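Have a look at this one.
With one protein chain withheld, the remaining protein chains of the complex are depicted in position.
Presenting chain A:
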Amino acid sequence: MALSLPIESTIKSLRYQIASCEAQLQDLRHQLADAENRAHWHTIPFESLSHDMIGGVPGDIQTEFLAVLSQNGERRRYAKAWPLEKHEYKRYGRQLIMPEVGLQGQLRLKTSSVLVVGVGGLGCPAAAYLAGAGVGKIGLVDGDTVEESNLHRQILHSTGRVGMTKVESATVSLTQLNPTGEYLAYSSRLTPDTAIEIFQSYDLILDCTDNPASRYLISDTCVLLGKPLVSASALRTEGQLMVLNSPPRPPGDILGGPCYRCIFPKPPPAESVVSCGDGGILGPVVGVMGVLQALEAIKIITRGIQHPDLICHIDIDKPRFQTNNEMPPNPPEPPSLLLFSAYSNPPFRSIRLRSRKSKCASCSAQAIVTREALTSGSLDYVQFCGIVSPVEALSVSERISVDNYARIRTGTNPITGTEARSDSHTLIDVREKVQFDLCNLEGSINIPFSVVSRTSVFVKGNSAKDVGEEEWVTKMRGLPEKKPIFVICRLGNDSQLAVGKMKELGLDCGGRRWVGDVKGGLKAWRDYVDPEFPEY
């Protein structure tokens, strides 16, 4: 241990130096963005100053100020304040010339603020497009740090920023993309006691999270504060998108859009929730959904968000500059759910959704989700949605550690003194075939968990679908009785359930054959036995 100390302290010191350099860099980037902003302000023709001063400075002082600045009477004749800065006409030109945006839409984007909760596969593309479009202020909420396995889909992060907090990494990217925007980073997970405070200063919320507890919390907070919500999710090859609480009317007002609880009054059983880590995700699939969230947000903002209490536009009440391409006010679209399925034809489908539910716990007149309930902590979202506890299905005698299993595969058995042989036992790998094909232990047999778990134990009557015993069961029955069966999986959960199922099916030959699982699965195998075994 003593020998390794110097190297350990070197590592520590290097980590510290990197972290402090990164913090410094971040600070410099902010300073640069500020300076660029100021430089810009100085270089723009004085004519535009009158617009810049509107709001903060009383009119008469403004006039005086301008008079001082515009000594040159000749130039004064051209004095005209443009509502956008010169560079903004250029930057946003391609969307400005569209009637859907126009000058008014761009001004609305500029004065709007959007909160992106979750800076992953949805949040990254969503925030990128919003920053690109000129949303004035973007808040980013996420408690995670960037991991290598994020990079195929979380496009704001980069290889060099693995280990950095996601919000910090995203801020760096967004600042490079559009330095004129303001980006606020909230580097911890959203909780009921922080949600209201954070949401308060934003006009619109994007739910880019990955779990039901956050989805209920975000929806409840949006209803309480009267914020429209754009919610999306994705898994494997599919995605779903809904615009909720839009228009954002107070609870009990049936003209408001439905909330997440109207559509899903009860959370799904925790065991039925599959994460991207377990189920997989195709980058462009989640990307499409994030881009669509940005699109819906832009549509809502440029249309003009109505605050539930004020019912007036959040930004300029009346444009001071006559625009010829002003759009007639678009009524909000009826509630719908957009489904995307990359491998289906057609890939997009829109589903009509219900309006507000008259007994909704959140947005109805009888709502029980109140501001007090939320802030006092009496609403336990995690408990409401349930947690999957680690599987403890087997007894100690039905399990073997990876170290002991390694001894069975190679080397000399410390007790019997016999040389280990790989054919002394049967190793069943219950991961799905795709994963098995990625990497597996030599000599292992693949019987996917989905096949094991769908197998019925009881033979039913003479229903047409009873086609006898499943092939894998027959095969396993035929294995020599004296050879023990070891079952392994990715993390050590499915393997336990599979052992239980095999015993129910009588594959332990009434106790004569040992059937058990390898504790901790292939993850433990990599951690304690073979570091070269691929991690995915």
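Heads up, the rule we're going with is that a residue touches a chain if its C-beta (ideal position, glycine included) is under 8 Å from a C-beta of that chain, and two chains touch if they have at least 3 such contacts; residues count from 1.
Going forward, contacts and distances are computed from a predicted model.
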*UniProt protein name of the chain not shown, from "Small nuclear RNA activating complex, polypeptide 1b", "DNA, SC003", "Ubiquitin-related modifier 1" or "Geranylgeranyl transferase type-2 subunit beta"*: "Ubiquitin-related modifier 1"
*Which residue, A:208, A:447 or A:476, contacts the hidden chain when the whole complex is considered?*
A:208
_Which residue of A:160, A:279 or A:506 touches the chain not shown here_ = A:279
*Which residue from A:267, A:304, A:500 or A:521 sits in contact with the chain not drawn here?*
A:267
_Residue of A:84, A:232 or A:529 in touch with the missing chain, whole complex considered_ = A:232
_Residues from chain A at the interface with the omitted partner, ascending_ = 118, 120-123, 208-212, 215, 232-236, 238-240, 263-269, 272-276, 279, 281, 286, 337, 339, 341, 344, 349-354, 357, 450, 453-457, 464-465
